[in-house]
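This report concerns only the one structure given below.
Complex shown without one protein chain; remaining protein chains in place.
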Amino acid sequence: MALIEGMAEKDATGLAKKVFEEMKAARGWDEVPLIWRVMAKKPEYLKANWDRYKAIMMGGMLEPKVKEMIALAVSMVNRCSYCIDSHSFALRQMGMTDEELLEMVAVIDFFSGTNAFSSGLKVEFQWPQGLGPTHPGVDS
Amino acid sequence: MALIEGMAEKDATGLAKKVFEEMKAARGWDEVPLIWRVMAKKPEYLKANWDRYKAIMMGGMLEPKVKEMIALAVSMVNRCSYCIDSHSFALRQMGMTDEELLEMVAVIDFFSGTNAFSSGLKVEFQWPQGLGPTHPGVDS
Amino acid sequence: MALIEGMAEKDATGLAKKVFEEMKAARGWDEVPLIWRVMAKKPEYLKANWDRYKAIMMGGMLEPKVKEMIALAVSMVNRCSYCIDSHSFALRQMGMTDEELLEMVAVIDFFSGTNAFSSGLKVEFQWPQGLGPTHPGVDS
Amino acid sequence: MALIEGMAEKDATGLAKKVFEEMKAARGWDEVPLIWRVMAKKPEYLKANWDRYKAIMMGGMLEPKVKEMIALAVSMVNRCSYCIDSHSFALRQMGMTDEELLEMVAVIDFFSGTNAFSSGLKVEFQWPQGLGPTHPGVDS
Amino acid sequence: MALIEGMAEKDATGLAKKVFEEMKAARGWDEVPLIWRVMAKKPEYLKANWDRYKAIMMGGMLEPKVKEMIALAVSMVNRCSYCIDSHSFALRQMGMTDEELLEMVAVIDFFSGTNAFSSGLKVEFQWPQGLGPTHPGVDS
Partner (left out) sequence: MALIEGMAEKDATGLAKKVFEEMKAARGWDEVPLIWRVMAKKPEYLKANWDRYKAIMMGGMLEPKVKEMIALAVSMVNRCSYCIDSHSFALRQMGMTDEELLEMVAVIDFFSGTNAFSSGLKVEFQWPQGLGPTHPGVDS
């Protein structure tokens, strides 16, 4: 059970109400998800998070579905129950099938394993071809 | 410094040598990366990992670049130094620019924050619209 | 469901009973929390943990409420369900309000994000002003 | 070595320059720390993070030093090298001594241990006295 | 609730069916555990994981019970609910008692604490006696 209850939408006033309305219009939501309604108890924090959400998730070069997959991968590695449910729901709404989801989780399985292997043995990467971590992409 | 040294390519024989050759042909590598050369000291383990790599990373529905981004996201959340270097290198080779990389890390930043928030407060997701975690994607 | 059941208080004898009594007197507890009753099945381990608890949590320079907040922050980042409940309960007993709790979680949200950002990009800190990691506090 | 270089302060223009100036004035910095200069390559992201920093870290009920300790605790549990250096530096500037720092780390040591114990054995917290996770603090 | 349902054994055909039969014979299982039945929806992934399981868990120098304890330790540190249940179940079947399990968890508690301490303070190990990370064991 959550440590703090969310604010009911009907109880929102002022800044919280304004952000809720903006969110629902921008995202096409019928209801504001619980996490944002918990944040709403500190309205200036809600607003700062929503502004950050817009700056990061809306616009930019990467496709929305790719960003949502990165969000889900992060949530899976962090073992965040709410976030796994929330981002897998969003991906399902974007049309993700069981097959794609399983393929994605297989990638997470594989690299969680090699992550543990190379961190565990303290193996250090050697850049091939005289290149380093900041070399530009070859197609760019 | 690594706990176990990698096998030099010239010292590989039998199964290890066979896997190294297959890897270089399949991936277009001039050299076998260090992590695989450490695994090679247990050749049947090297082979099982390589077979799994092929089953997961080659073929399937998700684009190679998307899979590599998921691999990098996993490695960043797991704080794996070798893996961050290795997957960011692979993405640079695929043409990833600083701008895309920064956009991707911004997504990881955002959801690492909300992950901590919702896990920390033990908030539980509520599926809207009578749907649940296994509902099929709407476009599928 | 827990892998090991806790020892009922009435079943405690010898060292376990002695530690339970000391704990209840020192902390003002009516009942010994479950985690300590699980530890009690290995009584010398229970005692060593309790002695360590006293050495770390009782006395010292930091205020009890600050220590409890650090304990909760650690538990939130480690996604420890029992510990989140236990330390938030302790803080509630010390008078923590929803507002303070939310402010604290906002700090955890923010730095979980920047942690992922700087670890993910392998950014290294540069000490300003010729100082280093062991420089003494300016007011001390 | 970092995957993306920071923007030099002298190269900042427009929004990035404006945020840098605001930061230096608000925080009393001679130089903008590297992490913010990396973010500056995506200026709207820099701004959103800085606005969020202000909403979370400036003002509120918890003391700045307590917030900084929570930030350091989070960074230590997340094994974030840059962040450990950065927040311990900030605390040193606020007068933190070796003794306080060691006391704080002892708390992190203790609860990292009990976190692993109770998560590992899947022990569930039992609220005493008919209370639950949202009960208000007794002094409030 | 799981995001993807497992394949029922009776629905398995082709490669999945073949792997299920091999697993049950090799492990003496009456039923295929759920995790493998989820993997079965991507049969070549199921097979690659099973082959890897055989290469890592069957044969080799370490005793099966020791490997299972390492698996449980990893699962406890990673806070993986399914895996804690699954590996503790396997160890119970091998005869592990509450006393051994508690002793094992005490080790995990202790080193989770010292891990946080030394990572938190960025303490670096100093090899005694002129030795380094790859020096061979003294009895080998």
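Some observations on this one:
For clarity, chains are labelled A, B, C, D and E in written order, and residue numbers in each chain start from 1.
Methods note: a contact is a pair of C-beta atoms (placed from the backbone, for glycine too) under 8 Å apart; a residue touches a chain by one contact, two chains touch by 3 or more.
Everything quoted here is computed from the prediction, not taken from an experiment.
The missing chain, though absent from the view, touches A, B, C, D, E when the full complex is examined. In the full complex, the hidden chain is touched by subunit A at residues 76-77, 79, 81, 84-85, 105-106, 108-110, 112-117, 119-122. The set of subunit C residues touching the chain not shown comprises 1-5, 44-45, 47-49, 51-52, 54-56, 132-134. The set of subunit D residues touching the chain not shown comprises 79, 84, 88, 98-99, 101-103, 106, 109, 116, 122.
Rule of thumb we're sticking to: only the chains that are shown with their structure count from here on.
Where touching is counted per the definition, the chains common to subunit B and subunit C are A, D, E. Counting the residue numbers that touch the partner chain, subunit D and subunit E have more than half of them in common.
Subunit A and subunit E have CA centres that are 28 Å apart.
Here the CA centre of subunit C is 18 Å from the CA centre of subunit D. Computed from the mean C-alpha positions, the centre of subunit B lies at a distance of 20 Å from the centre of subunit E. The residues of subunit B that reach two or more other chains are 1-4, 49, 52, 55-56, 77, 79, 81, 84-85, 88, 98-99, 103, 106, 108-110, 112, 114-117, 119-122, 133-134, listed in rising order. Shown here, the protein chains touch in all possible pairs.
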